[in-house]
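Removed from the display is one protein chain of the complex; every other protein chain stays in position.
Labels run A and B following the written order; every chain starts at residue 1.
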Amino acid sequence: MVEILIMLELLAPHLPLLDLICIGTGYALSQAIVFRAGTFSVATSGFAALGAYCAAILVVKQGFHPALAVAMGTLLGLLAGLLLAAPLARLRGVYQAIASLAFVEILVAFILYFEHLTGGPLGFHGIPRLVKPWMLVVIMLLTMGMLYVLGQGAIGRAFEAMRQDPPVAASLGVNPTKYHVISFALSGAIAGLFGGLDALRNFSLTAEQFGFSILIATLSAVVLGGRRTVVGPLVGVTILVLLPEIFRPLAHYRQAVYGLLLVVVMAFLPFGVYDTLRLRMRDRRLAREAAAQGGARP
Amino acid sequence: MTVLKLQGVGKRFGGLQAVAPFDMSIEPGRITGLIGPNGAGKTTVVNLITGVYKLSHGRVLFGEQDLTEAPRHVVARAGLARTYQTIRLLPDATVVENVIIGMYRHQNTSLLAEMFGLPSARAQTQRFRADAQALLERFGMTRYANYPAGALSYGDQRRVEMMRALALKPKVLLLDEPVAGINDVEAARLGEIFRGLADEGMAVLLIEHNMRFVTKLCDYVYVLDGGELIAQGTAAEVVSNPIVIEAYLGEAVDA
Partner (left out) sequence: MIAQQVLNGLVLGGVYALFALGFTLIFGIHRIMNMAHGAVFMAGAFIGLFTVRAGLPIWAALPVAMIGAGLVSILIEVVAFKPLRKLALADAELASIISSIGAGLIVLSLGQYVSKTETLRFPFGTVSAEAIQLLGLRVTMLQLLMLGVALLLVVGLAFYLYRTPQGRQVRAVAGNYRTAQLLGVNPNAIFYQTFFVSGAMAGAAGVMVGLAFNAVQFLMGEPFLLKAFVAIILGGMGSIPGALVGAMVLGLFQTLSAAYLPALLVDAMIFLLLFIILMVRPDGLFVQAVTESPTKRV
């Protein structure tokens, strides 16, 4: 956590916040999709690392065109998702989370170890800045759009059923393994995509930036903003990115403010800021409709 | 004529023989009853049919298909729908959404179409919505369409569960104590719906306690006690069977 805040502090004068919001939202969407399917995995930052290093290495060492490099990163993320889905499917709840956490830590450790490929602890430097903010915004919006459409259709329905009541979902014909794999593949692909984009706007990469801290930050963003909608993650990331800016005068207490925010939001808006408000509005609308029909409550 | 046949089906949990091997046939156009006192093994049988439990003995055959080893979702796709003793709706979803998810097995769009919202996928979602609305009208629940399912009364939730089961367009409908905790008027209404479904050709398996309900509705009845099949026959035969009466210990007249 601290590393991410320190990173924000160092980068703030150099990069517009928009970049951070777009990339962060991408990661948050990748995280949210596995939650929507009822899986408790936190492997997103690992998929992102794969996408990022893949894209960076391809551009810098192999001279690939950036778009192709990012596409390869996305593909790598997708494959990693597919591979991870099977072992994680056999675990339940908390164990899935820990296994995915182990996956991320193993990956980070390997990235640090294979210095000749990744630059190791010193990092991977000299990445050309080929990604512009407008590209990030467009890609983020397209991703949100795709996930929205997906949510409205059969896949979204299957995910909802799996999340809320897996045995009932199965008894309605939903193949749990199939959708589990789909959710991981999507999560991997999206994280790989945004990881690749992240690499190409940053000049350099370090393994730590995909470790425990970003994992927690992404998780917080999703839980903070809302994990059942497409807008929720965006709201969560925006809050977390803008927070240090808004509280500049309280810079020393940044961490405490961040912590306090998490505690308070969880206590009062447990489904996340956006999702909880949306639910409340819907309940109010239904109550008004019922009253208008002069009806008794069901 | 697809018949659901249980051949020598039984279940043991370690040393306990929960259900001793027995045969049962659930035929289309009939309401078949499975009754017995508490703990007789009725829900175990349902779980054996629907793919929740592994069979210790026997086979489950659905027409030509052998469902003995089939996991839940395969059983469902074959055309078996079930309702639960305790209502299991998706609490966060609306009534309409709960019904639509029941139509899942009729989905025939490709994964890619669903992922990108291609016209074929959207058209199908529209059709499902329309079918769901039709079901809601049939059950008189249209105004609750967008309510979260968890907010409805018990009786209404039972009806949503019924709609969801019907949305599957099942060939076999397994009803696990569908009128538990419901007043006689509502129960009678539901009974009429079951009768109508059977008349349309569905095979209905009714698991119940309520003898009056069973005798009124069922064409054929199987009686379990302590995991064993102790009697079978028409409702009239079974009700007057001394073995059955003894099993219920005087509860035969009224439940």
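Quick note on the criterion: a residue touches a chain if its C-beta (ideal position, glycine included) is under 8 Å from a C-beta of that chain, and two chains touch if they have at least 3 such contacts.
Remember, it's a predicted structure, so these values are computed and weren't measured experimentally.
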Subject >> Touch criterion as defined above, residue of B:Val3, B:Ala20 or B:Val52 at the omitted chain >> reply: B:Val52
**OP:** Among A:Ala102, A:Leu141, A:Ile246 or A:Ala291, single out the residue that touches the unshown chain.
**Re:** A:Ala102
Original post:
Of the residues listed, A:Ala71, A:Leu219 or A:Val273, which one is in contact with the missing chain?
Top reply: A:Leu219
**OP:** Identify the residue among A:Leu112, A:Ile127 or A:Ile155 that touches the chain left out of the display.
**Re:** A:Leu112
**OP:** With the missing chain put back, which residues of subunit A would touch it? List them for me.
**Re:** 1-2, 35, 40, 87, 90-91, 93-95, 98-99, 101-103, 105-106, 109-110, 112-113, 120-121, 212, 216, 219-220, 223-224, 227, 252-256, 258-263, 266-267, 270-271
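By definition in this document, only the chains that are shown with their structure count from here on.
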**OP:** Go ahead and note the Å separation of the Cα centroids belonging to subunit A and subunit B.
**Re:** 40
Subject >> In the complex with subunit A, residue positions of subunit B that touch it >> reply: 50-52, 71-73, 75-77, 81-82, 84, 88, 90-93, 97, 100-102, 104-105, 107, 109, 111, 114-117, 121-122, 124-125, 143-144, 146-147, 151-153, 156, 164, 168
**OP:** Within their complex, state which residues of subunit A touch subunit B.
**Re:** 146, 149-150, 152-155, 157-158, 160-161, 164-165, 167-176, 182, 286, 293, 295, 298
